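Only a single protein chain was left out; the remaining protein chains are all shown in position.
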Amino acid sequence: MSNYDKWDWDTSKKKVADLSAWRERFPYIEEFRVSHDGEKVAAIVKNEDMEFTVCVQSEDNEPETWENGYDKAWNLQFGPDDRLSALVSDAGEWKVSTDDETWENGYDFIWNMKFNSNGNIAVSAQKELLYSVVNNDTPWENEFSRLTDMVISPDGDKTAAVVESVPVLESEIFKFRQGCYSIAVNGETWDRNFMNVWNPSFSDDSNHIAASVRTSYYDYYIVVDGKTWDKSFSSVWEPRFSPSSIEKSSITAPNGELLNKELHPHNYSVTAPVKRGGKWYLAKDGEIFWDRPYFQLWQQFYSPDGTKIAAIVAPEFGKWTIALDNTPWEIRFSDYLSDPLFSPDGNGVACLFKDKGKWGVAVDGKAWDCLFDMVWQPVFSNNGSHLAVKFKKDGFYHIALNGNIIDEKYDDLANPIFSPDNSSILVRGLQGSSYNRKVIKI
Amino acid sequence: MHNFYYFATGPLAWIAFLVFIGGSIWRFRSLLELARRKDSIVFEYMDTKFALRSIVHWLIPFGSRSMKINPTMTVVTFLFHICLFLTPLFVFGHVILWKENFNISWFTLPNAVADIMTFIVIASCLFFLWRRIKLADVKYLTTPLDFIILFIVAAPFISGFWAYHQFPGFATMTIIHIISGEIMLMAIPFTKLFHMFLFPFTRGYIGSEFGGVRMAKDW
Partner (left out) sequence: MSEYKSVNEIKKDTKKNESKKIEDRGILNGLEQLTPEKIESVINQVINDETGARLKVYVDTCVHCGMCSKGCHFFLSLNDPKFSPAGKVKQTLWEILRKKGKVSTEFIKDAATVAYTQCNLCKRCAMYCPFGLDVAYVMSVMRRICHKLGVVPLYIQDTAHSHSATMNQMWVKDDEWVDTLMWQEEEAQEAMENLRIPLDREGADIFYSVIGPEPKFRAQLIFQAAVIMNAAHENWTMPSMPGWDNSDMCMFTGDYEMMERLKRRHFESALHLRAKRIVMGECGHAFRSVYDVGNRALGWKMPPIEVVHAIEYYNELFEQKKIKIKKKFDRPVTLHDPCNISRGRGLHEMARNIVNATCSEFIEMTPNREHNYCCSAGGGVINCGPPFKNARVESGKAKAKQLFAAKAKGAEVVIAPCHNCHGGLEDIIHHYGVEMELKFFGDIIYEILELPES
């Protein structure tokens, strides 16, 4: 998130846009997007010629549409650098457009726009029924008959995806069983094929890739850089790399980018949930790491310095909680658990839960008292002492800080962002027809 | 002959009851343990209300569509099971044994009624036999063991009827009656006769699934 520390953290309230003007002007408006810094609001609209285009407005300007109009535009997003991108098509040719500048190369279809933390963009692309990935307007040299699950490396230089490395026709079930899928990194496939490949994921240093594969109906493996772990399991979930060793004092921006980062050389390791004998365990580099059996275990996540690991688990059927270093919290939730994360200092763990139909937030094994109709990813302050969420109740959006509702109600709201010094929260939301940017002191 | 009679009514009877009770407990416990270990989810869905709802519907004659479209079978099975349970419990000859041995007694059936009930059990067994031989789908499912079980169930009633009415050779038949009754008791935990104990659980489980999850009737 560019210039995160230089954003306006002083102005307590700005009206970024009056959307009633938009509604008068455009017959068709899609969902509004707001920049991370809260200074701009944008949406896909139809212009006077009934073409799709993008309209942007900031505090000091009138709503302004992109000069180019298109047959179709979708997937409008502010990247981590707050540049605005969309996938657009003109006469059947699809391109990425960023701030109204389109890429040189066009395709029959593009989708799955991915950003790295610097705002580098990659998309999956199809041209004449052949598939590849285009990273920053540069397509892979090799194309494939099938491609899915594209990911971009943290440094933005690499892209990887699951590809059909051996073209297989529908109904060729025995050929399929031999293994026709692999991972391609920057277009180059690993030299081994698998029956299936899922969940490719880059290491922090962008040099390694891990994925889940199966080589037969009952041999599931974790594969790292094309080599499987020694042992197979009856099933596996997504592998994750341990994070790079990072100075504890570093500041994490809301997009996960580390400011003031100081990387130390380290040996990476990979963990993954694995199933054996009908129960789930956490495995590390091929060996069972958490020896306690769980009914379910997934979404393992690391503390920023990599010394702690936690995961969403169901110690018993239908009862969900977080296990921190293989010790489950005592509290249990019946419906669902999601968006778990460590605080930047690694001392706290938070997650969202759904229990008996209501959503809530749990921190370090304790649930907040307030329950919601819906709640979004929790956000820790950089010092780990505050936790904020956006939630919805009775049709309106609010922000809750440490379990208490702060500020007014909104008709629409973006996720809150803490200031670098942890003293304020940036709230970006729609009230009536005004899109407001507020900085609220904690 | 007398010694054998005493053996059959003494130690063998004790053994039969012990095997029946002990065996049933053992079978229950082993099933329960297996369920806990490998089908623990079953317990999560068990629901007393819906289990009872299902059991009740299936304990009422013609309470389910299945019973309605098989009326003969429904009438026969209900009469059969009722008589099968009540006759040995309340027949005068048995109650007197309890009185003599343990000095406890209870209501007894008039002899004529007991006779009719015994006859119903025997006739039902013949009906089941006929089904096993004559109905294609039942015949296809039938194994030699099914005939043996049918015989194990019928034997105490046939022999009891015989002995009570003092038909020729009734003395021998009395011993056969006692032994066949004991065999039946001992067979319960180890054969399909155990279905009498499993019924509430299988019915209750499917009733819970239908009631609690599927929100539908199961009768």
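We call the chains A and B, going by the order they appear; numbering starts again at 1 in every chain.
In the analysis below, a residue touches a chain if its C-beta (ideal position, glycine included) is under 8 Å from a C-beta of that chain, and two chains touch if they have at least 3 such contacts.
In this text the structure is predicted, and so the values were computed from the model without any measurement.
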Of A:W7, A:W22, A:F115 or A:Y181, the residue in touch with the unshown chain: A:Y181
Contact with the hidden chain (one of A:G318, A:G346 or A:G365): A:G318
Full-complex contact with the absent chain, from A:W111, A:Y268 or A:F289: A:W111
Per the touch definition above, residue among A:E48, A:D225 or A:D335 touching the missing chain: A:D335
Residue numbers in subunit B that touch the chain omitted from display: 31-32, 34-35, 37-39, 41-42, 44-45, 54, 58, 64-66, 69-73, 77, 131-132, 134-143, 146, 192, 194-195, 198-199, 201-203, 205-207, 210, 213-219
Positions on subunit A contacted by the hidden chain, ascending: 27-28, 30-31, 72, 74-75, 108-112, 124, 126, 131, 146-148, 164, 170-171, 173-174, 176-177, 181, 195-196, 198, 214, 217-218, 220, 234-235, 275, 277-278, 295-296, 298, 314, 317-318, 320, 334-336, 338, 354, 357, 373-376, 392
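Keep this in mind: only the chains that are shown with their structure count from here on.
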For subunit A paired with subunit B, centre-to-centre distance based on mean C-alpha positions, whole Å: 63
In the complex with subunit A, residue positions of subunit B that touch it: 40-41, 44
Subunit A residues within the subunit B interface of the complex: 317-318
